[in-house]
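The following block contains the structure, expressed as structure tokens.
One chain of protein is taken out of this complex; the other chains stay put.
Our next item is chain A:
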Amino acid sequence: MNRGKRWSAAVVGLVATVVLASCALNEGNGEPGASGGAGATTLRIGTTTDVANFNPLQSLSKTDNWILNAMYPHLLRIDGNARKVPELAQKYEYQDGGKKAVFTLRDDFVWSDGKPVTSADVKYSAEMIMKHELGNVAAKLGMVESIDTPDDTTVTFDLERPYAPFAEGVGFWMAIVPKHVFEKAGDVSKFANDSEWVGAGAYILQSATPGQRYVMKRNDQYPYAPKGGAAVETVEYRVYPDVNTMQLALRNGDIDLMGTPVPASAVASFSGDQKIKLQEVGSLGFAHITYNVSNKHLAKQKVRQALSMVVDTQSIIETVLQGEAEPMVGPISPIFDEYDNTGLKPYPFDPAGARKLLEEAGYADENGDGKLDGLNLEMVCDQSNPNLTRVAQVVREDAAKAGVELTASCVERNTFLSRTKSGDYDIDVSQWAVFDNPMDQLRSTYLSSNPGGINYNLVKDDKLDDLIDAAAGTTEHEQLVTRVTEIDAYVHDQALLTPLYVEKIRFAYDGSKFTGFQPSPSDLLGMVTGFSLSQVKPVT
């Protein structure tokens, strides 16, 4: 190649790079007003994935929810103690023996295009979800017969039967969308809602640059903001798929808050950094071992109880979790202290006692190989969760001491979900991510009709059904708590599951720059509810 050709090639290469760079820059970067700009208070939050879906009526991933929750109001929000407190609704009550749930709305929520938020928006949102069976809220609205709006601030849900957690479930999970915007889109089940957002939450999305960032601007009319408006004018989400990179970005000052919790293994690495603060929050989920009672062995209560006795929870917490978790006894997370049945005694770790119990159940070691004949069970787990993979190994080894042969099959996540959903397993070692209401949880997980599709035990127990139905129809709070704790005790006695632990959740943020977060439990919303962000202040 002569000199002229080399120069030509170099120029072509340079031009190609600049053209590509220009194409890339046109994808949302360099837009005027896309960022907070100099002088504005901008809070930069790390998120792990892009927003997959901007339509809050659809099913949302956790990270979608972080952004959309701040933009669309909900009737109720969750506080730091996992209690549901007013947001758009100032109160709710049950009437007609629990068959009517009546929400009274605030009259000072306003959509960002200036129109007021009214009961018509609530009715529209619920009816669209019911009509198109959208997301997990559709199941919660499944018992609604009709919705009335006697005035702009009252919404009445007529239910086919009383259901105690209805108001909390729908109030917390259902995003309220602007009817006047969404009904123009036609079929809301296919509405992407990916531009010109109209919201009434604390922050409204202004620009989205997939793969990079999502910029939200303060809604000056958000009623829960402090007097004078929220101190943070712009919230910018930056996408870091790798949590290690996100941690480096926080240390370097590229972001101010990690939206995702700090992995237990990384907690110590932040301890030497003066500016980084760690905020511990409660958890709405827990790790557990669940038994498929359609298996002929696991159908026996004594077998399940014996298996519970080969699980050394305390040792698992100390070794696998390095102490970063709390034990739990019954099926309800301790964060719901009101429902937490403190009278329950955990099954002791006692492999010898477990073997005795199994022998009482009719199992024997005829050939003297140390294993109880015919008692071979498979444990499935999600291999993307390293803690549970190790738990499965520990339990397998301890079960062998009791003569039980367990096989640990830790498989790829999609396979795991598919197998547990279809009941193709004996024992499931996994983690419930979020249960925000104990009554809802017990009904979804143990009612034989499987209304939520998560009765992974495949349990069909008439007594349990009766207990659940009785509790679910109780709208008097004290009585509801009593009945829930009765179910708690029954499930524990039946050993339908072996609760393992509640992991400690910590969020990291730059405490030298910001303060005032109002965290909520778990990483469902964590530090980034619209309410929390509206309370954040720069450190002066």
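FYI, a residue touches a chain if its C-beta (ideal position, glycine included) is under 8 Å from a C-beta of that chain, and two chains touch if they have at least 3 such contacts; residues count from 1.
As a convention for this text, contacts and distances are computed from a predicted model.
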item	value
UniProt protein name of the chain not shown, from "ABC transporter permease", "Membrane protein", "Lactose/L-arabinose transport system substrate-binding protein" or "ATP synthase subunit a"	"ABC transporter permease"
Of A:Ser146, A:Thr319 or A:Asn414, the residue in touch with the unshown chain	A:Asn414
Contacting the left-out chain in the complete assembly, out of A:Gln90, A:Gln212, A:Asn341 or A:Gln518	A:Gln212
Full-complex contact with the absent chain, from A:Asp50, A:Glu168, A:Glu324 or A:Asp428	A:Asp50
Absent-chain contact - pick from A:Leu68, A:Ala202 or A:Val239	A:Val239
Where the unshown chain meets chain A, residue by residue	13, 16-18, 20-21, 23-25, 27, 29-30, 34-35, 37-38, 49-50, 52-53, 55, 58-59, 61, 132-133, 135-136, 138-140, 142, 189-192, 194, 209-213, 215, 236, 238-242, 244-245, 248-249, 251-252, 254, 411-415, 417-418, 421, 433, 444, 451-454
